[in-house]
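Complex shown without one protein chain; remaining protein chains in place.
Chain lettering (A, B and C) follows the sequence in which the chains are written, and residue indices restart at 1 in each chain.
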Amino acid sequence: MADKLDQIFILLRDWLIHFLPAALRPFAAVVLGVVAIVCVFPGLFALTTVFERKGLGRMQNRLGPNRVGPFGFFQPVADGIKSLTKEDIVPLSADAVVHFLAPLVLVVAVFMGFAVLPLGRNMVLVDMDAGLLFFFAMGASTEVSIFMAGWSSRNKYSILGAMRAIAQMISYEVPLLLSSVTVVMITGSLSLTKIVEAQNHYTGVFPNWYVFTPWGFASFLMFAIAATAETNRTPFDLPEGESELVAGYFTEYSGFKFALFFLGEYLGMFSISGLGATLFLGGWSAPFSFLTWVPSWIWFFSKDMAAIFIFIWMRGTLPRLRQDQLMNFAWKFVLPFTLLNLLVTALWRFMDGGWLRWVVCSAILAGAYVLMGRTGMARKNYGPRSYRYAE
Amino acid sequence: MTGFASPLEAYLLVAALLFAIGLAGALTRRNAILVLIGIELMLNAANLNFIAFWRYGPHPEALTGMMFAIFSIAVAAAEAAVGLGLVISIYRHAKTTDLDQMNRMKG
Amino acid sequence: MSVIFFLVAALTVAGGLAAVLFKNTVHCALAVTVAFAGLALLFLSLDAQFAGFAQVLVYIGAVAILVVFAILLTRGSETPQSGVFSKSWFTGLVIAAGIFAVLGWAVMQSAHALPQQAAAPAVTVHDIGVALVGRYVLPLEIVALLLTAATIGAVIVALHEKERTQ
Partner (left out) sequence: MLGEGIVKGMLETAKNFAGSFVSEERLTTVEYPEQRVPTAENARVFPFLVYDGPDWEAGLRCVACQICEKECPPKCIYIEKSKDKKPDYVGKPQIYPARFDIDISVCMSCQICVEVCPFEAIKMNTEFELATDDRFGGLLLDRRQLAESNEYYHRIHPTEAAEVDARLAEEKAKAEAKAKAAAEAAAAKAAAAAAAPKAEAPKPGAPKSDPSGAEGD
């Protein structure tokens, strides 16, 4: 029974395609998978927007939206209708074709990332050998769409936002990749299903997730920081910076195209949270051995949602960084720390099992963290502020 | 359905076409950045050849062509970074990226 | 040889052509991105997954972005009044056409000698990794050195010369 529930979506798919002739079946299976992903994640997006607004409100001692429907849960419906019926404005001087293509490229690239995420046991659309690489390749493609949006709008705020976004995404892509590489080093595979399988066993009742190792914890921390920057979320939301850049690269977008950008941003959050959960938190595996009867997809989605909650929590707490702080943090702290972590991971891989490697690896990482935090990120005294005026 | 004797031939022709397009771009455009784009296209065409030969060659398990393509991609990234750095540096110096105006070495 | 191959090949060649012919420099950069994506798809159709994804990651994620950055930093996004093609464009075109003719002729001539069909090689990422650190470890190290040198070189070349500007 538990097995049936675990595989319910696979069984449903198989039942649906058995009506078709055998030649069409593989094709239909893929189409069904795509349709499921294209329906589930935007649905989650709609739910997340209302939960985010309510949660942020609670963090600021407000109520949040509560007008549309019971407790305001139909707010996304109202928002959707609004953005669908709004006039789609293209600036007169904008590059119409590029302006039109930018949101499409973004959403397509983000959706592609979901293809390799294992959403549950056997629930992966394409089990690619180089799944992780595929995911990052798709993530890198979103930068082009952001540039297209910013440049084609012919608006200084848009282009500033786009340049900031691209600079930030390039800077943080390096630590994002390097912190994922540690997992690949230990697992010996780029396939996300294999990475989950490698974590899906238990010592006593506790799982062998990578986050519960010194290098894994450090990687997870750096991955989380880089992922936050990669998805342009607070405290790294400079590209959007409402207070300085209006809305950054999508200033000149309205109506449904704006909604597509919004969707793309949240889908990016879902996919990168899903990747983080897959790499470090055991993907769809249960957190305790006695909970393995719960369907695997429930675990994946609850981990994904927990990560989203942390994103929202950070947004409710932290102020925005300045551009130089952002770049300093990326290149002077996160990148050296992930590089060191690579070495520590190699050490972990080749030291014999036992308490010694725990002590050595933890000591190196903790020491480096404290040291680098003290030296690299120390508050600098810049002296009195000097101004330079335009001639 | 095709007039090609072998799938490899089609890939080689596409690669040759891309190479020629890249070369034409590199030779005819005035903007230094577009010349770089042309060079990148030529490199890519060569990569396509390597991959195609690897795929249809006698010993794909030796990975020679594949490896060459991967190294070539890595080197191309470095080449693009240095090339564009040079272009920016020249732009600072000459305030233009127009190659026809960079004729100070002309006797 | 399938319809998909022709579609992808047409897309790639169209992207390349557009990159060479468009007047606006940013359009050229975006068109060449299309060509890069098409090439990645061609790599995938040749069962070279790793190379295809590396192509997307490096070319679309890094090179294309670098190019547009360079265009914006050099104020190249405006179309110049004096025309986009060099004075010696005709010579360039002739040379390119000649090279294509030679290459095409060579390929056509040797078509009968080319292998007909080959089974898809079963190469996993694991094999590539083993080859990289086994047989190809020296090139790998050299590439690492080259990339480091290129990083430093690019930074030095593009670094603002403070003494001169102030």
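Going forward, contacts are C-beta pairs under 8 Å (C-beta built on N, C-alpha and C of every residue); 3 or more make two chains touch, one makes a residue touch a chain.
A quick note: this is a predicted structure, and the numbers were derived from the prediction, not measured.
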Left-out chain, listing which of the shown chains it touches: A
Hidden-chain contact residue, picked from the options A:61, A:243 or A:386: A:61
Chain not shown, touching residues in chain A: 55, 58-63, 66, 313-314, 316-318, 333, 369-370, 372-374, 377
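Convention: only the chains that are shown with their structure count from here on.
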Distance between chain centroids, defined by C-alpha means - chain B, chain C (Å): 5
Chain A-chain C separation of Cα centroids, rounded to whole Å: 29
Euclidean distance of C-alpha centroids - chain A vs chain B, Å: 34
Chain A residues counted as touching two or more neighbouring chains: none
Residue numbers of chain C (touch at least two other chains): 50, 54, 62, 69
For the chain B and chain C complex, residues of the former touching the latter: 1-2, 4-14, 16-31, 33-34, 36-38, 40-41, 44, 47-48, 51-52, 54-58, 60-61, 63, 66-67, 69-71, 73-82, 84-89, 91-92, 97-100
Chain C to chain A touching residues, read off their complex: 26-27, 30, 33, 37, 49-50, 53-54, 56-57, 60-62, 64-65, 68-69, 72, 77, 124-126
For the chain C and chain B complex, residues of the former touching the latter: 1, 5, 9, 12-13, 16-17, 19-20, 25, 28-29, 32, 35-36, 39, 42-43, 46-48, 50-51, 54-55, 58-59, 62-63, 66-67, 69-71, 73-74, 76, 80, 82-89, 91-93, 95-97, 99-100, 103-104, 107-108, 111-112, 114-118, 120-121, 123, 127-128, 131-132, 136, 139, 143, 146-147, 150-151, 153-155, 157-158, 161
